[in-house]
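A single protein chain has been omitted; all remaining protein chains appear in their positions.
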């Protein structure tokens, strides 16, 4: 296991109000965006989301260029949005296409920013930065869209905490043993842990050999008491896109099928102290079992909303406005991956 | 129409937290002020309003000179107010007239500011400034008190927005066409518009010749489908006192009576981001018709509370603390009057 001595970490000066803008973030799950305007604050900016008649989802600044009223208070007409206040009309590319006033001339400054928005891997990704919006820079979440192998349930949770506190949480799954009774394992001492970094991608691997399955595995069909080789491998890409490969494989002399239950944890900062947490749980068993869908959703809500969210929000509150790294937290072995992630974010922010 | 190119406007540096204090503002409608103490924050100052036994309304700082408790928590005794905390008693002129403690001597610093308050044009006007409080400086709203010609309904609405955003709204009535279905006209292309300025008074004139009446005119008795010459003329005096002359006159060959429905829109800042909006609707028809009173009140509540208020408050929120002019809004033709008003306010504030 890689351990990071506190002395080498220098992220205290990170301004948690600063965001990495040259990056893809999830703006919404596809079914959240319809022909009705949807307003969402992303990286402190008001964003309007809606679909054109041909079904393509678009994202504009949710702030009319004239009096700065939210366009989301207006209505969608054909492919355009019409401001509720004075009737200015904007195309899905942000261009002002109609000024009903005076001589109808459209000042160049009337056009609005449209943000690149792509539907990929079963999610809607937005680019709010200055650099080139190359969808190839979205980390690989092909698994999210692999309906042939996996059934999935997904949702979005609002958390009153800085996104990095959630990243810390996810990159240190040792907390499950304490905070999540439903995910606890009976024999934690058999855990092996390793942190790896490749470029700016960080992995946090957990293995548990020859153990019984936890509550989630049993829910997915793994028999009570049967031993297998468990794994929980978290992959993080900056700023806050995580893929968790969780599963249990049969022992060598066992011909039972293995269970794969990957999940995606896609964090989009709303403000410096609030975050949109998009999650998706996949599974390779009971793919058509809608009752199982509901049980998995309930387990997720219990773990995230009932257990993680109150603790992370209490943590944010307990910081009383300070940056956590500036308060010199004690760093323990399982913080290795989270510390690497924070250092990568700090370097990117410092690079401007 | 006068149009104001953005480049000539230099109001970005206006501190929306600063108020013009040498000016008359409406403190209350007369029937709001009684023998019971009324507290109201005006221009960020706590003000106590009550009536003397002879019915004269007075205004004092609502902050005892001793421990700064609101006097409005106390009670009125004869013409004085008695502090609930230690019994200091103040006359309607702000003088401390009784100190029940020690030797009863009254320190000079115990006296409170009393603010000039006059009942004029059917409203109570307050002067919070340093300069001479000359009631002749109240703009002419004689129409408000003209009970011989007009029936009226009035009210006050609390808006979570800077008063200048409301001034913008009122000086650009083109928004009615988009935001107020009940006031929309069927043939907006026949609108003529003109902006005029005389000293520091700004007018925004709208005419619509030979058109049918809108919903308000029909409510006031103008027959459906009959054509006439409509007008909506807004007069603005600094800082935020507006008189709207709305009506429809019969065509030359028509002997139907015309309809006059002037209204007053009197804005008093509470704080930099909240405003007391006093409104009064008058009409020269159905003067004794209390059912019509109720319908007009309902229309006003629908337009102001149901339509304007949420949009203006969303606009304030969308500014996220910035001054709107510092964000370089696109200025369109109908902004001419509002821009003049903002420039006059900026000049007054700059002059100190």
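A and B are the chain letters, set down in written order, and residue numbers restart from 1 in every chain.
In this section, contacts are C-beta pairs under 8 Å (C-beta built on N, C-alpha and C of every residue); 3 or more make two chains touch, one makes a residue touch a chain.
The shown structure was predicted, so the numbers you read here are calculated from the model rather than taken from an experiment.
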Candidate in contact with the missing chain, chosen from B:102, B:199 or B:321: B:102
Hidden-chain contact residue, picked from the options B:30, B:70 or B:129: B:70
Residue, one of A:75, A:175 or A:226, that touches the chain absent here: A:175
Option from A:36, A:56, A:294 or A:333 whose C-beta touches the chain left out: A:333
Which of A:64, A:217 or A:324 contacts the chain that the document leaves out: A:324
Positions on subunit B contacted by the hidden chain, ascending: 44, 46, 62-63, 65-70, 73, 82-87, 99-103, 107, 109-110
Where the missing chain touches subunit A, by residue: 1, 3, 6, 168, 172, 174-175, 177-179, 188, 310-311, 314-315, 318-320, 324, 327-330, 332-334
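In this text, only the chains that are shown with their structure count from here on.
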Centre-of-Cα separation between subunit B and subunit A, whole angstrom: 47
